[in-house]
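Every protein chain but one is kept in place in this view of the complex.
All chains are identified by letter, namely A, B and C, in their written order; residue positions are counted from 1 within each chain.
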Amino acid sequence: MTQKMKCFVMHRIGQVGVIEKPVPRPGPSDAIIRTTAALICTSDTHTVAGAMGDRQGLTLGHEAVGVIHELGELAAASGLFHVGQRVAVSAITPCYACDNCQRGYPSQCGGMLGGWTFANVKDGSFAEYFHVNNAVANLAPIPDGVTDEQAAYCCDMLSTGFVAAEFANIPIGGSVAVFSQGPVGMMATVGARLCGAGLVIGVESAPNRIALAIKYGCDVIVDFTKEDPIEAILKLTGGKGVDAAIEALGSAKTFAACVSVTRPGETISNVGFCCERTA
Amino acid sequence: MTQKMKCFVMHRIGQVGVIEKPVPRPGPSDAIIRTTAALICTSDTHTVAGAMGDRQGLTLGHEAVGVIHELGELAAASGLFHVGQRVAVSAITPCYACDNCQRGYPSQCGGMLGGWTFANVKDGSFAEYFHVNNAVANLAPIPDGVTDEQAAYCCDMLSTGFVAAEFANIPIGGSVAVFSQGPVGMMATVGARLCGAGLVIGVESAPNRIALAIKYGCDVIVDFTKEDPIEAILKLTGGKGVDAAIEALGSAKTFAACVSVTRPGETISNVGFCCERTA
Amino acid sequence: MTQKMKCFVMHRIGQVGVIEKPVPRPGPSDAIIRTTAALICTSDTHTVAGAMGDRQGLTLGHEAVGVIHELGELAAASGLFHVGQRVAVSAITPCYACDNCQRGYPSQCGGMLGGWTFANVKDGSFAEYFHVNNAVANLAPIPDGVTDEQAAYCCDMLSTGFVAAEFANIPIGGSVAVFSQGPVGMMATVGARLCGAGLVIGVESAPNRIALAIKYGCDVIVDFTKEDPIEAILKLTGGKGVDAAIEALGSAKTFAACVSVTRPGETISNVGFCCERTA
Partner (left out) sequence: MTQKMKCFVMHRIGQVGVIEKPVPRPGPSDAIIRTTAALICTSDTHTVAGAMGDRQGLTLGHEAVGVIHELGELAAASGLFHVGQRVAVSAITPCYACDNCQRGYPSQCGGMLGGWTFANVKDGSFAEYFHVNNAVANLAPIPDGVTDEQAAYCCDMLSTGFVAAEFANIPIGGSVAVFSQGPVGMMATVGARLCGAGLVIGVESAPNRIALAIKYGCDVIVDFTKEDPIEAILKLTGGKGVDAAIEALGSAKTFAACVSVTRPGETISNVGFCCERTA
């Protein structure tokens, strides 16, 4: 008899609810995870608002950790994972075999943003159990000293923010502007700090985010509702511009602002993804 | 008595002519070149049309070769150059000492595009003699087997086109789209070929340019007056897009087209510079 | 009844022969290839000579092409390959899932040189049929205009030589020294030419290799039995050294020579692998 589980789904654009679905079974290289902790991403709200098009009965969620419930034969044969193990699952679950993956761009698996499958082209992780393809590549063991709640932040927010900082080529002591201090932007701030930034300028207007952004490493906040961020950042850097800019909102306007405030020759990391689409 | 020379100048926006000026004298690290060959760049016509603002009596020209007429004491002391030597002079003459130069971006010497001084912030090379700052860094000896006429093409067209290809990270056998087959775009085509491109797609509509572009290495020409270049390039690459795109026109529209036709993760070189501004 | 096939094996160190083995069957992500063309690598002779330790009954060969005979369920489900298709198989067959693969070093799959499994830790391709793991990542379709014999050169010699040139950061017109003009070194010469090298210096002493090396793109040959290669290369480059050196023999001495002849700051590609071990 097929085991059933509860899932939090998008019924259609604008409408969500809890329904029952069968617990998924793994293919040869897959794993089934029993969910122990999960986080809501702004992208979930965009999806429900229709940003990805209509979806009917699709389970939401792409940031979750849990315990391995079942492993496909190849995943088990690898010897790297076992049933009962605590694991974090990346929000992006590429095949690591296609042309784009082999070229080093697994997020673009198969095509633009094709690595993003959860709650997009397959059921997500807001369920009692969820399915992970290419388990050996897409699971990460959780060390004993890390709780499930802590590990859940690594699935997307922290890793996306950190990679933004790593790609930004920040020199030791360099200046960095991070546009938007949402969860990803805030983790980009932490990442910039870890990469040796000497001056981190956050662009943000929400008071609670400003307070957290300063706690997490911003030296200065530019509130774009009170001053022009381009002028403010150029002024803060003696007219030179920053050594690196990180776009963590997802609008054409902030991307253009990144270009305007970055010194000639230097790098812009763009990890914002349509976060502006919904109010 | 001060020696005089003839110069081709911009009297004011839209008006040019020949006037006399004193032959320039070198500062300690400079050189004075007696011009033997020079080329007109589209940028000269833009400058006359007012693209850089009004200039009164400014000598035009930034692509020239010649013979060293006089050397400053430091340039002479280097032992690397001597009076009477045939040399080519880069269109860009940076200081190689400022912050931007030391960071590896000499074209941005002192500030955005600050390495471009000829016929912009100082007299250019359309004169019997012209002045070169930082001579040791900005002169290149012309080998015996190369004529002055040939060497003149290295000052800007060829070097700008080649660097576009070098920066484009073209894999051996890779596909490249070069937007516009003007002199720089055509040399980017040659450069892409030298860098191992397997498929070079030129975007161009002028029949004479199309003929030359094919001669210089384009495998296919997309005529943007007859088909949508983005659709055409995606079709030519099986829907995947090119491994590299080179923007050699200088418009926001072609830059956006480069983004649209380039595979996720790959590189766009932008060497177009306001070439669209004049008809 | 199990189907049988003929295999060319290493019985033990120094002894080879033909034996029968069962035709292999694919796991879920694997493919079985019916061999149509294969090439002998110097590494095969090293393996027989004992370079990798003793092997008993191991099928030799890692450069082969053929026709897909059977596909595992996952490989078939990808829709990218089908039974009967002509394919080339890389000499290196990584998992593309482990840590090293994800870091971008598939040749080091699982550990140092772990991507090399054929005729090393599993049966090779000198058999009527052979097994390929991770088929989607490790098979390449052969275009119609390319014969099996031609495609076989892509499995190792050509791809290893080309990647040496791609990793060597050769500027357009740059000078390159390629130590040893064996099959890989010769293809590195071709690769350097494709990457825009202006001067390719081959180091070699065998007359037949010298003739081929010149045909494939060497401008100059330094015969190390007649002159000191370091001195000769420095002399050929006006004392400056080359812009890139490629080590394609596999000895500590040639690697040290690469360091000696390369300009400060520039790149050495090392693709030589124990080719010196056997006479």
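The definition used in the following text is that contacts are C-beta pairs under 8 Å (C-beta built on N, C-alpha and C of every residue); 3 or more make two chains touch, one makes a residue touch a chain.
All values reported here derive from a predicted model rather than from experimental measurement.
Participant: If I consider the whole complex, including the chain that's not displayed, which of C:S29, C:T42 or C:Q108 touches that chain?
Facilitator: Only one listed residue reaches the unshown chain, and that is C:Q108.
Participant: Which candidate, B:A119, B:V136 or B:A232, sits in contact with the chain we can't see?
Facilitator: Result: among the candidates, B:V136 touches the missing chain.
Participant: So which of A:F8, A:F81 or A:F162 would be touching the chain we can't see?
Facilitator: Result: among the candidates, A:F162 touches the missing chain.
Participant: Among B:E73, B:E149 or B:E231, which one touches the chain that has been omitted from the display?
Facilitator: In the complete complex, the chain left out is touched by residue B:E73.
Participant: In terms of residues, what is the contact footprint of the unshown chain on subunit A?
Facilitator: Interface residues of subunit A facing the absent chain: 162, 165-166, 171-172, 191, 194-196.
Participant: Provide the residue numbers of subunit B that touch the chain removed from this figure.
Facilitator: Interface with the chain not displayed, on the subunit B side: 27-29, 73-74, 78, 95-98, 101-102, 104, 106, 134, 136-137.
Participant: At which residues does subunit C meet the chain that is not included here?
Facilitator: Those residues of subunit C that touch the unshown chain are 99-100, 103-105, 107-108, 111-113, 240, 263-265.
By definition in this document, only the chains that are shown with their structure count from here on.
Participant: Of all chain pairs, which one counts the most C-beta contacts?
Facilitator: A-C
Participant: Pick same or different for copies subunit A and subunit B, depending on whether their interface residues overlap by over half.
Facilitator: Both copies, subunit A as well as subunit B, present the same residues to each other, with over half of the numbers appearing on both sides.
Participant: Distance from the CA centroid of subunit A to that of subunit B, rounded to the nearest Å?
Facilitator: 42
Participant: What residues in subunit B touch two or more of the other chains?
Facilitator: In subunit B, no residue touches at least two other chains, as defined above.
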